[in-house]
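Note that this complex is displayed minus one protein chain, with the remaining chains in position.
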Amino acid sequence: MSEPTEREVLERVDRVRRRRPRVTDERITLSHGSGGKATHALVEALFVEAFRNPILEPLEDQAVFEVGQARLAFTTDSFVVSPLFFPGGDIGELAVNGTVNDLAVSGARPLYLSAGLILEEGFPVADLRRIVASMAAAAERAGVQVVTGDTKVVERGKADSCFINTAGIGVLERDVRLSVSAACPGDAVIVSGPVGDHGITIMLARGELGISSDLRSDTAPLTDLVGLVLEAAPQTRFIRDATRGGVATICNELAQASQVAVVLDERAIPVRPEVRGAAEILGIDPLYVACEGRFVAAVPGERAEAVVAALRGHPQGQGAAVIGHVAAEPPGLVLVDTAFGGTRILDMLVGDPLPRIC
Amino acid sequence: MRDRPAPPDAPTPATEGGPVAVTSAMRFVDEFRDRDTARAVAARIAELCEPGRRYGFMEICGGHTHTIYKHGIEDLLPEAVDLVHGPGCPVCVIPMGRVDDAIWIAEQEGVILTSFGDLLRVPGSRGSFLEAKARGCDIRMVYSPLDSLRIARENPDRRVVFMAIGFETTAPSTAVTVLRAAAEGISNFSVLCNHVSIIPALRAILAASDLRVDGFIGPGHVSTVIGCEPYRFIAERHGRPFVVAGFEPLDILQSIQMLLLQLHEGRSEVENQYTRVVSWEGNRKAVRAIEEVMEPRATFEWRGLGWIPDSALQLRKEYAAFDAERAWEVPAARVADPRACQCGEVLRGVIKPWQCRVFGTACTPEAPIGTCMVSSEGACAAYYNFGRFSRPRAAAARRG
Partner (left out) sequence: MCLGIPGEVVALGDRPGMATVEVGGVRRPVNVMLVEQEGVEPGDWVLIHVGFALARIDEEEARLTLDHLEKMGQAYQDELRALAASRAG
């Protein structure tokens, strides 16, 4: 049998990539929590398998369903960030904004949140007060109310100080059907601001890397900005907030679900100098770094300019930019036109982006 | 409508709502990524290619592999120029047995194992550092060996071990760290030394009969330490041009142009393209630091290249107190690569990543069989993550 050609090998690789994921690990590792391939495999092979239902299967950031005359959006998110307090925010603010944003990006008006706290024995009450005050302030800013909650305490060592879960409900008043599988060739890909602020801030705040900067987390509620996008482009296909796994992960999810190519222009991607500097030192790509107050949107190409202008008119949307477009081929892939003039793939990460020395 | 990049000096408050510099000029980096200059150099390269002739250049260093794929440099090269990946990935050449030894140490009482991020997912025969961490070992990522020393200072009741890897680029840093530990009298810090030397690896590559390479793109950062002199035997005895290259895309393009010019003019020399950082003599202070603390091992096993004498370093007995291999009787088992693994052939430049029989099927970044796939600068990982698709190549494929 003759040796396969490069193209045949790549086709074989593609077929393997499209196979149903399986989880063969014996134990959970940190990769499973990073938002990349390992997370996706876990969700699809374990959770979707077990819970099978049509509301879950689209795997959007929120579940959308009808109750009586109302279209509701429902979501949940857990927050385990360390350190709890960091430049630009704290775990409480994240917990509110994160869930608000998962609702907002479906086009819903976020209404009510629940808050479940798991506290470690010995956790200072003063810290708890600060966190709860942050949550209250964030809820007010986002126009939502925390209407129910729960508190548990576990023994020292069983939880890293404080874990928070928030679930949220919102109502879809607009007639929008945003979906990760709705992208079309010709669409523009837009990001609402500079990428990587939150993830780099957290990495630096942990202190182990010895790098200091003035960076702050970008945590913020996105409801207003989403509203601006939908007004400027009622035919918007898709909006998702960029959390773990960064912009790269969202573009991959979009490319795969819509079976299109997403082509990014490296020179157009907004990155703060400090984020870029830290990322260069560590050998990390800002496109994979978590944000907490940014979204990626796919809008019809002809509305791109209007959307960006609308975003930039808002204090939160200063760095908004078109970063790429959707093409028909090759389906399922994200490509980057590099600043240098070449092309490379932007694949989904396996696990967390790890600093490298090589 | 794309924004024009803000001028580099524009004020950039890092708070929400302030003006944002879309791209900041990083000095000594961005100038070497200019695409118009790239096209010009690419044109020069094309001119220097003799019609009908194919050229193979080995880029030795994993950092070069990474840059080439990350910026899509091959898209600018004529088809006649083929870049072959070499063994200069210090993670890729670590045999599985050494990963096992490190995990064995991590499992001992009171040990904190510290490691660079590059190694965390490399599979040993019983899993990776990340998996060992999931089982309960205290394994921590560090950016610098000095961070590892700090952890030792802060945890006097624990035994802190630093998994040292790298070529001559990184060995001086480990050496200086050991010297600091000695100066401060820190007794709970030791090093598991896996530093390797580039020249013996190059000799082994040149000795292999299946090598077809016309010239070498030399490792720029190793050369900041060892200088350019050590490569002369490659140009003089083996007749292959050798250009010490920087890591920005224009550096690599210029180096290829310099190699082609040498071939065109019938020369075979060592040239330095990376003059802004590399001097002919190298960094003598760094070399002295290495020699003070370390000495060559009689022999060391390289994944894919087998046992090579004088190719790796160990701590001298004067610094035995900081040598993890003396503190513990590590298993030191020789673990054969999985039968399906062809990392060795990839590291020697004999096959390309996609020619490995398990590439992308049984061996993927999420379930790697070999180090070439899991190391971020390994040829297979670089090709899988960045280079699997190329529009010029796809266009050519559609045409041809």
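As written, the chains take the letters A and B, and residue 1 is the first residue of each chain.
Quick note on the criterion: contacts are C-beta pairs under 8 Å (C-beta built on N, C-alpha and C of every residue); 3 or more make two chains touch, one makes a residue touch a chain.
These numbers were taken from a predicted model, which means no experiment stands behind them.
Among B:40, B:298 or B:336, the one in contact with the hidden chain is B:40. Between the chain not shown and the residues B:104, B:129 or B:167, the one that touches is B:167.
Check B:80, B:146, B:350 or B:367 against the missing chain and you find that the one touching it is B:146. Within the entire complex, the positions of chain A that touch the omitted partner chain are 204, 209-215, 272-274, 276-278, 280-281, 283, 356-358. Looking at chain B, the residues touching the absent chain are 12, 14, 24, 26-29, 31-32, 34, 36-37, 39-41, 43-44, 61-64, 66, 88-90, 116, 143-147, 166-167, 169-170, 172-173, 176, 219-222, 224-225, 247, 250, 254, 257, 273, 275-279, 283, 285-286, 289, 377.
Criterion: only the chains that are shown with their structure count from here on.
Taking the mean of the C-alpha atoms as each chain's centre, chain A and chain B sit 31 Å apart. Against chain B, the residues of chain A that register as touching in their complex are 3, 6-7, 9-10, 12-13, 16-17, 24-25, 27-31, 37-38, 41, 88, 193-194, 197, 208-210, 213-216, 218, 220, 265, 267-268, 270-274, 276-277, 280, 282-283, 293, 304-305, 308, 315-316, 318-319, 321-322, 330, 333, 335-336, 338-345, 347, 350-351, 354-358. For chain B in complex with chain A, the residues that touch the partner chain are 1-3, 5, 12, 14-24, 26, 29, 33, 35, 38-39, 62-63, 66, 69-76, 89-91, 116-118, 120-121, 130-131, 133-135, 140-144, 147, 166, 170, 249, 352, 354-355, 359-361, 364-367, 375-377, 384-392, 394, 397.
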